[in-house]
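With one protein chain removed, the remaining protein chains of the complex are shown where they sit.
For chain A:
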Amino acid sequence: MPTIEVLPSSSTTSGPNWTYSNLPPALAHRNTLPVATRVRATRNNNFENSAARQRQINTRILELENDNYRDVNIPIPVKGKGGRSSNRTKASSTQNVRRILASQKTFANHLADEEALHPSVTGSAAATPSHPTSGLLDAQVLQDEEDAGQPLGYMAAASAPPTKPKRVFCEICGYWGKYRCQRCAARYCGLECGAVHTDTRCNKFYA
C-alpha cells in the first residue's frame, strides 16, 4: 500500500492517517498548492536578466554620473562694475560666438548629432579593427599599411563587456550577496541584512 505523506502547509490540516484539504479534488492527491506554484514561479522568473531589471540598472548608472543630487540651474553671476571689460576692447562678438554661447545643447545632444552626421564613425561597424591583417603577416606589408587609423567615435571606443562572471554584493552591508529577495531581486548576505532590506529598502510590494 502506498504511503501518503502530507507535507504541512497553510491550506491543509493533517493528523495521523487523515487529512483535510481545501484544494480542489483534482489537485488534492498531489498536494500542490496554488500558493506554492506562485512562489516557485517567482523564484524561477528571470527578473535578474529581464528588461525591467536592465532599466533599473541603467537608471542607477545615469544617477551615478550626475553632478548634483537634484536638478539645479546655476546662472552665470551678473558681472560687477565691468572689471573684466577693461581687458576687452572688442565691443561685440561674432555670430558664431553668439550661437555657441547661447547653445543649450548637452553632450547627449551632440552625440546624437554626431551619430546622425557620421553614422560610420560612431556606428558599431567602426568597432572592427581597421587592420584585420595584423598578426603574423609579412612585416613589410604592415609597415606600408599601418597608420594610426580613423578615430573610432565615442560609442565604439567603449570598453567591451568582460568575460568574467558578474559578482554580486549585499545591498545593505557590502558583503557577498548570497541571497536574493524574492520580491525585488535585491541581493543580501544573510538573515540580518535580509530583514533590514525588507523593512526599509524592498521596493516591490507585490510579487
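The criterion applied here is as follows: contacts are C-beta pairs under 8 Å (C-beta built on N, C-alpha and C of every residue); 3 or more make two chains touch, one makes a residue touch a chain; residues count from 1.
Note that contacts and distances are computed from a predicted model.
Peer 1: What name does the UniProt record list for the absent chain among "Protein FYV10", "V-type proton ATPase proteolipid subunit", "Actin-like protein ARP6" or "AP-1 complex subunit gamma"?
Peer 2: Hidden chain, UniProt protein name: "Actin-like protein ARP6".
Peer 1: Taking the full complex into account, what residues of chain A touch the chain not shown?
Peer 2: These residues of chain A touch the chain that is not shown: 57, 60-61, 63-69, 72, 74-77, 83-84, 86-88, 90, 93-94, 96-97, 100-103, 105-107, 110-111, 113-114, 117-118, 120-121, 129-131, 134-136, 139, 142, 146-154, 157-164, 166-167, 169, 171-176, 189, 201.
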